[in-house]
Structures are given as C-alpha cells and as structure tokens.
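Right, one structure below, let's go through it.
Incomplete set of chains, arranged as in the complex.
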C-alpha cells in the first residue's frame, strides 16, 4: 500500500509534469493525469497529446526535456526533498540528450557528427576516442543542467498552480485537460494548424488517421522511428 | 565451530546495526536479531521491519546506508579492530550509493543523468567516458565516507548501549524488538501513519496486504522493483 | 500526417541539397527531388546522377560532403532552426570523413596509414592507441567543420534560389533537372567527357553500360566497392 | 631430478615460511614441512594448522601475508638470490591483498566499498574507472611492500634459526611441529581458547568437528567461503 506521504509526492511529481508542459511552447500538452497505480510499478501516470511530429527541432527537444524534468523539479521546489521516483524521467532525458549531442548533430563542441547506436545494442567498443566521449558527456551534463535550471524557475514561478493541481489530483485521482484549463487557464500557445487531436475531437478523420491514433503513445525522440530526410 | 572472540565480534557487529537503525529517523527499526549461524555462511542476522516504501528519498537512503555501516562501525569503535565480516554490508552500500549517484540523479556533480545497468548484467562497455566514471567513483567514495563518519559518531555516542545489546545477544542468542525497547527506550521517531507492521500486529489486514507481507524481505533500494513515476 | 511546418522544413532541406550540389564542381548534379513520403521513414528524397567514379579524389569527397550537409545548412540559414531530419546526412558525412582520415590516408596529422574496419564489423578493440583515436577524431571534427562552413556560405550566397526551389517543390512535390535549370541556370561546370547519364539520354549505350545503370544508386565512398590500385 | 643447489633453495624457502609463521602472533603455526616433491610441481610443502576462523581481522590477514612471503624473504636474506619458486606464494598474496583493499573495505584511500568479482570470473569490464583501479593498485603495492619489509626484518632477526631448520630439513626431509619447538622454543603466543587442533590432539571431538576436520585444508581468505554478517 502506498503511504500518505508517498501519495503526496506522486501527486506533486505528476503535477510538475503537467504544469511544466502547459507553459512550454513546444511541449505537447497533457491529456490526462492519474495517481492510481498502473500495474505494479507506476504510481503515477501522465498521458500527453500524442506527438505527431516527424521531425523534431532543437527547441522542441529542449521543451520536452524540461517537461520531463518537471516531476523532479516539483519534488525539489514544493516538497523540499527528492526521491527515486524520477528515475524513469531521468533515463529518458539522458537518452534524449545523448541523441541530440551525438546523433543529431546539435552540439557545436561535438560537431556535425552522428554516431547512432547499433540496432542490436551489442556495442563492443565506442567508435570514438575517450576524449570525444568526455566532450560528449560534458555537453550532455551541461545541457541537462540548463534544462533543469529553466524547469526549476518555471515550477517556482507557477508554484501555487502546481500545488492546486496536486491537491485536486489527490482528491480526484484522475484529471483531464479540462480540469487543467480551469486551474491554469487556456494554454498561452496556439498550434498554428489543427493537430490530430483537434481533428479527432471534431470527429473529422480519415481511415489512415485513425490507424495512427491507435498506435500513438507518447513517442520519444530516441525512438528509431524518427524519420530522416535524404 | 565459532570461537569466543568471533562470537563476540558477531554480537557487537549485529548490535551496531540494531542501535544505529534505532536512532536514525529514516531507517526501518529492527524486528529481531540473532547470532545463531544461518546455513553455513551467516554468523549473525538482523531482520528489519519490511521496508514498504515505494519511493525512497535521498534522506531515507542516507539513513539506510548508515544503518548498514553500523556493524563495521561497532567493530571499529567497540572492538578496536575490523574484520572481513562486513563484506556483505559494504557490497550493499556500494550498490546503493552507485544507484543514487548514477541512476537516481542525486549527485549535483554527476547531474540529472541516469545510467541503469542492463538487465542481463552483460555490459560490454560503460556508456560514458572514463572521466565521467571517475567523477561517479569520487562521488560514491565521498558519500560513503560521509555516511561512515556519521555512523561512527552515532555508535560512539551510544557506545554503552551497543555493548549492552551485544552482551544480551551473547547471552540469549536472539533478541526481539521488545528487548531493544528495554535497553534503548522507545524509538525517538514516530511514523506519521501506521506501518504494515503496525497493522499486522493489530490483526487488521486485507488479503492483498497479507500477500505483500509474505513476499516482504528486506527490500534494497537497488532492487529492480523500485517503481518510477511517469 | 505531415504538418505544414514540417513540409516546409522538408522542402527547404531538399532544396539545400539540390542547390549546394549545383554549385559544387565535383558533386554529382541532382536528377530529381521529391517531398512525397517514401515508405514510412523518408519525408524527402533527392536522387542524384549516379556517381560513376571508381576513384574519388580528395576534392570530390569534399564537395560530396558539402552537398550532403546542404540540407542542414538550408534549415539553419533559411528556416533559422535545426531539426533531427539531417541525422541520415550526418551519419553519411561521419563515415565518409572517418574513411578519408583513417582509411584513405588524406590527413597529414594521421599520416599515410590505413585502418579499414573488419568486414564483419566485429571489432573487439581499436587497432591503435587512444591518443591516435583522439587525433583521428579531432581531424574528422575539423574537416566536417570546414565543410559545413563552406556549405553555409554557399547556401547564404544562393539564399533566394534555395527559397525559390523550395517553394516550387512545395507546390509540385517533384522537381526534375530541367526545373532546376530554369531557376538556377545551366550548371557552371561541364564534365570534360560525357557521363553515363549523357550517354543514356542520347540513347547510346552498350550492353555493359545498361547493366551498370541498373545497379547504380548513389554510391558512397565508404562502400566496400571502392576499387584499389595495386 | 632436483639439483643440490635447488634442494638447498627449497629447504631455506620452506624454513622461511615456518620461522615467519612461528613468530607472527596471528599466523597459524606450522604442522609439518617437507621437501619431498609432491606430484610433479611442488618441491616443498608446508602444512599449517587448519585456519578455523570464520572472520578474519586486518591483523590476521597482515600476519598471514608475512608468513606467505617468508619463503621469498628467506631466499633473499639467506641465499642472496631470488628464484621463481615463490610464484605461488606471490599469487596468493596478490589475491589476498586485493581482497582486503577492494572487497573487505580495509583501505582508507579506497573507502568502504566492496567490488567482489563475479562468480564465473567472466568480467567484461571493471565496475570502476581507471583512476580507481590505479588507487587500488597503488594501495596493494604499498601494503605488500610493507608486509615484505616486515618479513625481511623478521627473517633477518631469526637468521640462525632459519638456517638451522633448513639444514634439519635437508637432512630429514620432513619436520613436525615438535622438531620446530626443539629449535625455536615454544611459540611466544598462546591461543586464548583451545583450537580444533588442540581438541583433535586431545581426542575430544564431536561429530561435527570431525567433519570439518576432514574438509579442512589450508583455507585462504580469498576463498568464497568467508562468511558475512548480515
């Protein structure tokens, strides 16, 4: 059974994700958030509007990183102590940032080089020197540090709102986008064109769309599915 | 056969765990301690109130580390010589601290990165540079050093009590929580809500609880079972 | 479905390849460019006159590198933000430049040494020291940096033309060499002897040529097929 | 066949073990020493009172190290030249000291960390950085150096006795504890409680003892059998 203190930590953690995503232009907004255990491992779960970008810009990946760090930031800012609960978030952020620095060529220090991992994950040895490995590590550490700093500032600025959402969550266990709008107001950013989700809500969907929709979970930029231009 | 000197070492070692756990707020208190050999390998055994936290905070992990180091600290402070008997404790502490530094993102020097080990333990090569490996090692060494310093202070402060428990243990071979209360007094910390164990003692248990209870051994934070929030 | 913004990025990216190739003497000129998705992964596709060189000079490889970087350069110069779409281009550039530095002996710092990778890609350990690995990495980083600088200058110089081609592409979805000639004028370089393609267009082809033609895709210098003199 | 010179080297080597062990408080005293070849590999063999400690203190391991180095020290001090005959001793000392430094947490420089080797000895990569490996190596080198210095002093102090035992051994080929007592006098240390061996000699043994006795060879601290306290 989950203790009261843990439930509270979970609620603030999830609220951190939700609020951070709400105020970051390029992050996908929250669909639903819950603190009912899912299976045996997850104490909280935040479901986002499926990311339908086939290309990701550097700005989008930065905002997604901040949103992913929103849970840990809420623990630190509002609860005052950090927990092991962010492990999964940090693993995602680690992979996402290594991909930007060493696969997508976003770092000036590393250069326009791409070292994707072998599909079978059976890497005997790194394809570069230890010095290059160290430059990559330092960039990743610095980039994640900057994203966390930004996230802590954002969470601090919206402290009361994080607390309000968390308390609502403790009470109701499930919150939908509409609940968030009531507390946080409309998102300050408007998509320039209707998203799949908008189309979905409008009942306007061709067959192919609906197939995508089914398969759509929260795609991560480290998925092999990110397409390339040739 | 176990020599008198060794029996004495074992008793003080186990007493060190018990007393350290008693006076650390976030450590689970001792249920039972024994110096009867268990199988062929364990000379002493301390059984704790099952840790039912699904999330662990940095403070909890620090206190658990200190409690785990309590045996070696008692050898050093009360017997004046250290033995190989702490090997298993040190292995646990090593894993627990590497997890905090390199998996749970608790170290500012390493940053909010997470490098969990592959499930099959078949790691061909570290996912980071040797410089990062060295930063991680240094953090782990420093953190364990701080925890041991704190533990030695705690054991030194409660020296007489450690000796009293150890001598009781030499005499009776098994001590229960009640015996500890008689020597150490009530634990200075109160759980804010009843633990599973409290419920258990009150005969108040639903079916799911009892299943958990059966499976519950002393869970370590390095278990794969630590849940994540998403 | 692809968003309008993404379609625009794809069009500018492909236009960058096309325009860069047009104004680089040793790059093979574009045959056809399209932004219709190919399978599920490619959003854009540029098809070049098959490279029929059996030997590649250092100058040719430099120009091919710049042409390959033309997509990312167009994103940066004309759209002002970079995306993950260049990943495949960067992977090609990375392999091509490592080959020049560590296999074809083009780098004075590394020297006239050749360390081709084992055919089965099952390299246990690098055949040289970490210091040599670092020299190789630094050369590769510097060479790619120079090529990108050159490419950005070229794209900047032909900014309007890149935009024009991109807008045409958004409108028509497929452009052929003739479309490019209309916007960019005749290529400023003339092959000194007729290429396979010229022969093909003239309907003048012996049997062996037509076989080559079929097999010909855009050969990369890192292909095992690059012949050697003995 | 063994040459006279080699027989002499063997005798002094074994005598070095015997005399060192006699005057080191925590080393197990010699039971029997022989220079008859055992199988094809061993030219000399020293059999000790079975070590029945389940826990080993740092002091005990230091004395065991010195006793193990006694053979080489006798070669150096009394014969004036060293031979390959100490290889097995050095291998034991190497393992024993790495265990103290990197598994049992006896080194302040390495800290209270434990890196036991995997059971199958199939280690792909060290679990720590090269810097930590170097700290461990330096500690091991320093500790073994100190133990050897101490051993050479001990052997030098008891030079005549080493020579006497060695000459007796050359003459008789087998020496028992009683022979040693005649040359060296009673051991200056008394076990505070009777050892298994004492019990054995007194014909006083319960069934479990006799089982242990059968299995007892010279246990090394690097055996996996060293128990841990929990």
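All chains are identified by letter, namely A, B, C and D, in their written order; residue positions are counted from 1 within each chain.
Definition applied: a residue touches a chain if its C-beta (ideal position, glycine included) is under 8 Å from a C-beta of that chain, and two chains touch if they have at least 3 such contacts.
These numbers come from a predicted model, not from an experiment.
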Homomeric assembly size (copies in this file), of which only 4 appear in place: 6
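Assume only the chains that are shown with their structure count from here on.
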Inter-centroid spacing, chain C versus chain A (mean Cα positions, whole Å): 34
Multi-partner residues of chain B (at least 2 other chains): 124-125, 130
Pairwise touch network: line, ring, star, complete, or other: line
Full enumeration of touching chain pairs: A-B, A-C, B-D
Residues of chain C touching chain A in the complex: 1-6, 9-10, 13-14, 40-46, 69, 71-72, 81-91, 93-94, 122-126, 130, 133-134, 136-137, 140-141, 144-145, 148
Chain D to chain B touching residues, read off their complex: 52-59, 61, 103-106, 110-116, 124-125, 128-132, 192-193, 196, 208-209, 212, 221, 225-230
